[in-house]
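Here the complex is missing one protein chain, while the rest keep their positions.
Then we have chain A:
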Amino acid sequence: MALLEIKNVKKIYTSRFGGNKVQALDSVTFSVEKGEYVAIMGESGSGKTTLLNILASIDKATSGQVMLDGRDLSKIKQGELSAFRRDNLGFVFQDFNLLDTFSLQDNIFLPLVLSGHSYDEMHRRLEPLAKKLGIDQLLQKYPYEVSGGEKQRAAAARALITNPKIVLADEPTGALDSKASARLLRLFSEINAEGQTILMVTHSIQAASHAGRVLFIKDGCVFNQIYRANATKEEMFKKIADTMTVLQTGGTQYE
């Protein structure tokens, strides 16, 4: 069985006084296998952030089903949701979302402290992780003292330290320069190679070309998907770019 299964998910936003209805997602269905690295691409307004929010259990689908490791997200009680999220999901955000009140180390510890781990256990987990992410020298610094790339790596460490079932990344390279982006994406590939499932929302072709599979969303539907198979990164880049062109010119040429 797949790790993450999305079946016929629909999301309709209703404006405050019930007047206008906007369909953000229209029957999305796909699944993610354990150990996969999936990128979701689409233009602004295509519904990809809505999709991510639903997967992250921050938002609820109007209809349809989201199953993580056999558990239906919509069946989880409101009170348990935060704990569920912090134990099963790891988040990486475009704008890092690190707290200025904590040093990098304490930021990374946050989810573990919330679930009641001991300091020794947290420290044991942090050491190899920090080394791998290249932030072991920066742990005592505060977010406002380090660069964007370093912040994002710390945020990645925060996402990974709970050993989540899946890492959800929302435009993780969006606020980074090309060098820092490349380094982060390389890290993501390495982590994935070690077996971590990653689902990344992006509109950077560069970022998506690292993934094993790319889903394209347009107007709330899965429009197309590309598998890497044995393609190199460059070939993958070309494929994605072509598909994006199709997507943007109306998508009637090839199909």
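Odds and ends about this structure:
In the analysis below, a residue touches a chain if its C-beta (ideal position, glycine included) is under 8 Å from a C-beta of that chain, and two chains touch if they have at least 3 such contacts; residues count from 1.
We take it that contacts and distances are computed from a predicted model.
Missing from the rendering is one chain, named in UniProt as "Putative permease" (options: "ABC transporter ATP-binding protein", "Nitrogenase molybdenum-iron protein, alpha and beta chains", "tRNA uridine-5-carboxymethylaminomethyl(34) synthesis GTPase MnmE" or "Putative permease").
Touching the missing chain, out of A:Glu145, A:Asp177, A:Glu190 or A:Asp242, is residue A:Glu145. When the full complex is taken into account, the listed residue touching the unshown chain is A:Leu114, out of A:Val22, A:Leu114 or A:Ala193. Across the interface with the omitted chain, chain A contributes residues 58, 79, 81-83, 85-86, 91, 93, 97-102, 106, 109-111, 113-114, 116, 118-119, 122, 142-145, 158.
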